[in-house]
Structure formats: C-alpha cells, structure tokens
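Note that one protein chain is taken out, while the other chains of the complex remain in position.
The block that comes next holds chain A.
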Amino acid sequence: MMSQRRGIHVDQSELLCKKGCGFYGNTAWQGLCSKCWREVNQREKQRQIQEDWALAERLQREEEEAYASRHQRAQSQPAITPFNKFEERKTKVKSSKVNTVTKFFTPSIKTPPKKDAGPFDTQSTPSPSSSASRQSTLDSDRAAREFIDFLKPVKSGREIFKQCRAFTESMVYKRDMGADELSESVQDFYQNLSERLQSQFKGSSELVEKVMDEVEKYMMTRLYTEVFCPETTDDEKKDLAIQKRIRDLHWVTIAMLCVPVDEEIPEVSDSVVKAITDIIEMDSKQVPKDKLACITRCSKHIFNAIKVSKKEAASADDFLPTLIYIVLKANPPRLQSNIQYITRFCNPSRLMTGEDGYYFTNLCCAVAFIEKLDGQSLNMSSEEFELYMSGQTSPHWPQPTAASSSSGTAALTQVHNSLDLLTGLGERQERVIEKARQLESDLIDWTDEVEQEVQSALESFPLETQNTTANTASGTASASLSAIDSENIENEQLPPPLQPQMFAG
C-alpha cells in the first residue's frame, strides 16, 4: 500500500492496533486502539485500586488492633460513652481519608475511565469493596426502607418511589459527568417532581415539602459517595487550600475581627464550643438538609453567644464576624466540598428562602471573606499582615489587659502563662550558661596565673632547685617540690646549717 505523504513513510501495519483487532492504534495508547486500550487500562487501574484498598484496609486493621489493645481497659468503663462516640467519628473520618489517599494513587483523574466499565462492571462489583462503601450501602438500604415507610400512606407513594429509584440508579452511571451537569439533572428532577406533586396534592405545599425532603434524603444518601467531592471537580484541591489558609491564619484574634463575644463568660464560651462542634459535625452528615441543619444549629449558638456577651440583640454586623471567627477556630473538614455539595444537590427552594438558606449564605460569605482576607480587613498594615502570615512574628500574646479580658479562654490563658514561663526559663538558662562560661575562663586564667608564678619563682631561685632535686632525688615530683621549697622564703632566714666539729679528747 502507498501510504506516503510528505516524505514520511509509515507502514500500514504499524498504524494498526497491536492487539490485531483491525482498528487503528495510537502511540498515546501504547499502540493500541481506543477499545483495547480502555480494556487494558481499565484492568490495570482496577488492579491498582484493589491493591490500594487492600493496603489501606490492612493498615487500618493494624491500627485499629493496636488501638483496641491499648484502650481495652478504657473502653470497658461505661462512663466515657461520649468519648467513644468521638472515637467512632474519628475512625469514620480516618476511613474516608484512606479513600482520598487511593484517589491520589489512581492516575489520570481527568480522563474518565469508568465510562465504559459503568453499566457492566459496576453492576457486578459496585465499587472497590471496603468498609466505607459497605457502610454506605447499609445507609442507603436503611434510607430506602424509611422512604418506603414514609410513602406508604401518601397518595401514589408507589409511583413516587419508583421514579426516584429509577432516577437515582440512572445517576449512579452518570457519575463521570461533570458535577454541574449532575447537579442540573438532579435539580431538574426536584423541580419536575415538586411541580407534579403540587398539582397532585392541590397546593398543599406543606405536604409537598415534606415529600420533597424525604425524596432528597433517599436520593442523596444513595448517591452521596458518588457525588460528594467528585473526581471531575477540583473540590478536593479547594478543600486543602482553604484548610491551609485557615491554618496560616491561626494568629487572628477575636479583637482583630471585632467579634462582639466575651469568652470569659462561661455560657458564652460554652456556646462557642457548641458552635464549633456543630460546624465540624456538618461533614459527617450525608443529606444536604442535615448538613444545613448543622449550620443552622451552629448559627443559633453564635447568636446566643452574642446575646449573652452584648446583653442586647444581635444583628448581621455582629453575626458575620463571629461566624468567621468560628470557622477559623473550627477549620471544618472538607469545607469547600460540603458547600459545593449543598449548593449542587440541595432542594433549591431551601437555599433561596428560609432560615437554613440565610445561614448557609452567611457561611459562604464567611468562607469568601477568609479567602480574600488581607491586612486591611483586619485593620492592620499589609506588612504586618505578611509578617504574621509568614509566621515570622505573632501578635504579642498578653496584649495587655484589654485582650486578656476580651479574649482568651481558660486554656488559652494557661498556654500563654506557660509560654511566659518558658521564655523566663530560657532567659535564666542563658544567664546560667554565660556565668558558667565565665567561671570556666576564670579557671583557665587562674591556672595560667599559677603556672606563671611558678615559672617566675623557678627562674629567680634556680640554685635552690638544683639543691633540692639533688636532695630528694625523685625525678618527676621534683619540680613541684622544688617549687614549694623555692617559695619557702624563710629558708634564708634560717641559721646556717650546723657544721661537724672535731672535739679532741
């Protein structure tokens, strides 16, 4: 065959798929055609994923075993149930982290590899088996049961359930669609269904709302793992970015943000802690409505804190800075993912109107503020801001009385006290070291001095020395002995030694 073009000769056989299926291959796909490449690539990827899961599971098992053996005694005590609960959440988070790690391992997130595997593979093996996905299947089973129970007394409930299930299942296979498209189709579904229900229930909007809530709960519990922080978006990157940003902003104080909250009052600090807990808890919920409820609860605690501190009603000018402060203190896990997830899959009427929508909007504002935060928004120069951000300095802690009365929980003041103590100790240690050095040099000087004196003494009394050496006849010790003798100035004043005398007789 003549496949000559502009002087480049390529043999026809080189262009064909290496698997010999008769289609053209591509160097980018290791000389395979698109179909064969997908097969090969898919298998490899699947193997990789399974290996990763196995590794992750083993690691987790080991960790859990180690933990269990260490804490067996503690867990047998009944008094610490809240702590157990916390631990449970922690392990849950841990498992989801494992999930993230595997995501890093799977190469080329952008090219959707699961597309073809979708309808066939996912049916037989839902997803790489793991404790997390098993948990989610359990959750969605329970959600389905509850949904059915709820719909039983509702007119044409069967029909509603069938539609929701069909739509949800179809969504599972569309997961590599862009997040915006996914969101759009879910929102369309919500709207169509609610319109139909509206006409069906003759405008009993309360019932429609209730049904829609249940629909959302059922669908999103089922779809959570697929559509929360999907690989097609950069949600995860944004999560990490905001997390790092908040960490870098650790030095921001209540006074800089003009937060009208006095944490010295026990009730206020209690509310602050509750607000922080609520906003962190948001990540553990699956249904958008439940996540919103966490935000609303957090906001209510904030309002309480302001009300108690100011002893008067709070306005948005008080609320927003306090919310920003709470978000900075809490650094809620996967903040951006959660916001995106709620925006994409929550019933739109809830976000536009109602209390939940209002507080959610405030949270979005708080996050936007934190992202854009600069020196000006904290009433400081940009140089100062940069210094703090780079960690070179930090605003001086004990910022006399004013700060300590307005900010500082007991723990914080304690930390400051210890810090002060430590700096004091450091100074003292330095002084000790300096003194020690001085002592050392003094000692050296002293020995030098002594040596010099000895030398000079030796030089001034050379004869005596010789005498004594001869007398004592002990070689090595002679020097020191003679030195002692040489110093013996009284020698000269002694009467001359007795001479032997002859007595005739």
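Just so it is clear, a residue touches a chain if its C-beta (ideal position, glycine included) is under 8 Å from a C-beta of that chain, and two chains touch if they have at least 3 such contacts; residues count from 1.
To be clear about the criterion, contacts and distances are computed from a predicted model.
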From the names "Ubiquitin-conjugating enzyme E2", "Tectonic family member 3", "Intraflagellar transport protein 27 homolog" or "Ras- protein Rab-24", which one matches the UniProt record for the unseen chain?
"Ras- protein Rab-24"
Touching the absent chain in the whole complex: find that residue among A:181, A:355 or A:453.
A:355
Tell me which of A:23, A:201 or A:369 is the one touching the absent chain.
A:369
Can you say which of A:35, A:307, A:329 or A:416 touches the chain missing from this structure?
A:307
Just the residue numbers, please: which parts of chain A touch the chain that's not shown?
195, 198, 205, 303, 307, 312-317, 319-321, 349, 352-355, 357-359, 361, 364-365, 368-369, 372, 377
